[in-house]
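What follows is a structure written as structure tokens; I'll ask about it next.
What follows is part of the complex, with its chains left where they were.
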């Protein structure tokens, strides 16, 4: 994620569900390109720290929400790319996409011949309120993940390799959409 | 290919013709940036698995088509770049190019002073049908390879270094064409 420029400064966060049900997540203020084991902490499904002396980032709640809602989720990635930032500040409620072979990287998708909306949620420093705004849409189904305006994407999967492949797929789709809007702004 | 961003998620596939006539090809669902020997399998020229317990990707048939039609072909690359995706969704039947020195990277080309069409085929989840649509154009001659709409390019050569050089050349040409269309959308 760092090599691709998707976690500038201390943006972004990364988590996996552990065998004992806790969540391992990058702690607040860490640079994702220089991670050490000490930069990762454990939290419970409500986002409370389970590693002494570590403070979870506020966005930990958005990870926990996905683990609680979707029991099959094993990994969650939050990236912060230029394409996601710019498109989410230019569009109103969603980024509509059609006809990409890469749709097949996402859960349950078997064809390019489909239209998908990536929902955009307004940014909010009150993460509990933001999570509450997102939850109904997650329950409807959200195969491509979602984006927070001016902030970045959330995507998840049954394990880290799948979540990472979906993040690459989503960022590819966003980069294509950004290129397309240059043809017809 | 991974370092250049041409095989996002589990997109793309890579093959070589073995000395015994079989084809070694990346198997279905593998990430090309994390390949291990276990991610490569053997198939025959009809695309049937010759490695027990491995499933070839559907697109294996497009590789086999090239090996069958062109006996001198030793390697085939399928990449999935932003430029190929966006241009193939913006143009109708081909991407026309003129005047590039890099034409000389392709089979039989000796001058920049030429015009070449990169043919675009509509994407199709039925790969046998897609192969049938492509075959007449391959027989006419197709030195720059071809592109499947919203999906990516196919390019080949007598060996892997030549196929990789042609892929780099083709992606360079597509990136230039994308830049040019920004001057006059």
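Letters are used for the chains, namely A and B, taken in the order the chains are written, and counting of residues starts over at 1 for each.
Definition applied: a contact is a pair of C-beta atoms (placed from the backbone, for glycine too) under 8 Å apart; a residue touches a chain by one contact, two chains touch by 3 or more.
Bear in mind the structure is a predicted one, so any value in this text is a computation, not a measurement.
S.K.: In this structure file, how many copies does the full complex comprise, given 2 in place?
M.R.: 4
Just so we're on the same page, only the chains that are shown with their structure count from here on.
S.K.: Once subunit A is fitted to subunit B on CA atoms, what angle does the rotation have, in steps of 5 degrees?
M.R.: 90
S.K.: If you average the Cα atoms of subunit A and of subunit B to get two centres, how far apart are those centres in Å?
M.R.: 31
S.K.: Of all residues in subunit B, which touch subunit A in the complex?
M.R.: 5, 8-11, 31, 34, 80, 82-83, 85-86, 89-90, 123, 125, 148-152, 178, 181-182, 185
S.K.: Considering the complex alone, what residue numbers of subunit A touch subunit B?
M.R.: Against subunit B, the touching part of subunit A is residues 4, 99-102, 105, 110-113, 161, 164-166, 168-169, 171-172, 175-176, 179-180, 182-184.
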